[in-house]
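Note that one protein chain of the assembly has been removed; the remaining protein chains are unaltered in position.
Right after this comes chain A.
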Amino acid sequence: MTGLPLLSLAIWIPILGGMLVLATGSDRNAPLARVLSLAVAIAGFAVTIPLFVLFDNTTSAMQFSEFAPWVPRFNINYHLGVDGISMLFVVLNAFITVMVVAAGWQVIQDKVAQYMAAFLIMSGLMNGIFSALDGVLFYVFFEASLIPLYIIIGIWGGANRVYAAIKFFLYTLAGSLLMLVALLYLFMESGGSFSILEWHRLPLGMTPQTLVFWAFLLAFAVKVPMWPVHTWLPDAHVEAPTGGSIVLAAIGLKLGAYGFLRFSLPIVPDAAHAMAPLIIVLSLIAVVYIGFVALVQTDMKKLVAYSSIAHMGFVTLGFFMFNSLGIEGALVQMISHGFVSGAMFFCIGVLYDRMHSRNISDYGGVVRTMPKFAAFFMLFAMANAGLPGTSGFVGEFMVVLGAVQFNFWVAFLAATTLILGAAYTLWMYKRVVFGKVANDHVAQLDDVNRREFAILAVFALCVLAMGVYPFPFTEVMHASVDELLRHVAVSKL
């Protein structure tokens, strides 16, 4: 391993770089702001590559750890580290940041420096979430990451952006307040430690476990989002600018799911087992109910937002079956969803930039004027529908296999996504892309430019690579997931 504090670099390069971008000031310096942002994003991504390359698959211990006292009086430490569960998300997040900077390149003309800086800072904060091993550090990053997204939606969003931004903010803040109580409780119970890894070993009775579980559940369920606390997501997506939607879907939704694995399962395993039926039912509702809801959406972004909820239902389902296919499948699904939903929202953004409409009914026959775009969009639509050969298949397949081991009826309901996912995705694709050219606006569309082509091509490569050869992705997870399962199987009572 290198001597460099890679995780700190992954966190602080984007944050400090973002501040530097802010310093470029007004839109007169927009070109400089863009170039600088791209450089920062690429540097931030570059430092995460060694995390993947040098990662030791054989151990479940935390790697690339960093430790420094922060507030010694309360035993709060600047403690970072990643394992097979969190490492991929740091890399994914840094990668997505490069993509959103590129995605906003020409599209954002207003307050460019501020826009780019918000994304860079958010990226650093999210890396902090995935690598924090101290409860307070985690909480600070977790809450702070809300602010940039709130600003992004509130300033660069659509017509109804203020409602959406406030709904998003209050929903998620309300969820996470109880988490703070739970963190403080754990601090006291553990005799004054905020170390998440120590909490994993902390014995707890059933009642406190249940209460802590609920506190975490509220915080994480809102973020995922799980049914029935999901209604902020479609609104937030619809109003967010393209870049905001990409980050929200690709990374934002993963924060809550990650929380389940880092906190709920290992800290309160008995409560997690006891509550598993509830979570599984909620997950299945997310898959089936939300699948039907997605079918009837008339707004493309809402449709993809709902499909995200359904896909995240697979994630929470995978976690709470407590078998390795389920958990690894859920993790794979999270990574894949980062690529696929990011690409889907980018595609919708490409259309929106040209037509200023997200209504499916305003489109039709796009393939006539944008054949290259249509080909990419087809690939991502198929990935969204879980076609084998794309990344979208891998996670769903693993979770369904895990579900068959767990309970046939659970698998039966989960597998309906095969039909529902294809139905809502392809029906939208048919109405938007196929058919006769719907109107003059569609007739005058320009196909993707080089920048858009490059972004789509990179996403396409990721989706295909992970679909054809997921081996390297699952390989890094085994040790950590196995250890987690062993840990969760032992009662703390």
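Please note the rule applied: a residue touches a chain if its C-beta (ideal position, glycine included) is under 8 Å from a C-beta of that chain, and two chains touch if they have at least 3 such contacts; residues count from 1.
FYI, contacts and distances are computed from a predicted model.
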Notebook entry, point to check: Of the options "1,2-phenylacetyl-CoA epoxidase subunit B", "Cytochrome c oxidase subunit 2", "NADH-quinone oxidoreductase subunit L" or "Energy-coupling factor transporter transmembrane protein EcfT", which is the UniProt protein name for the chain that has been left out of view?
Noted result: "NADH-quinone oxidoreductase subunit L"
Check: If the hidden chain were put back, which of A:280, A:293 or A:312 would touch it?
Finding: A:293
Item checked: Selected residue (touches chain absent from view) among A:29, A:210, A:323 or A:357 -> A:323
Notebook entry, point to check: Which one touches the absent chain: A:29, A:357 or A:405?
Noted result: A:405
Check: Pick from A:59, A:160 or A:231: which residue touches the chain that isn't shown?
Finding: A:231
Checklist line | Absent chain, residues of chain A that touch it | finding: 167, 171, 228, 231, 289, 292-297, 323-325, 328-329, 365, 367-368, 378, 382, 387-389, 393-394, 397-398, 400-405, 407-409, 411-412, 415-416, 418-419, 422-423, 426-427, 430, 433-437, 468-471, 474-475, 478
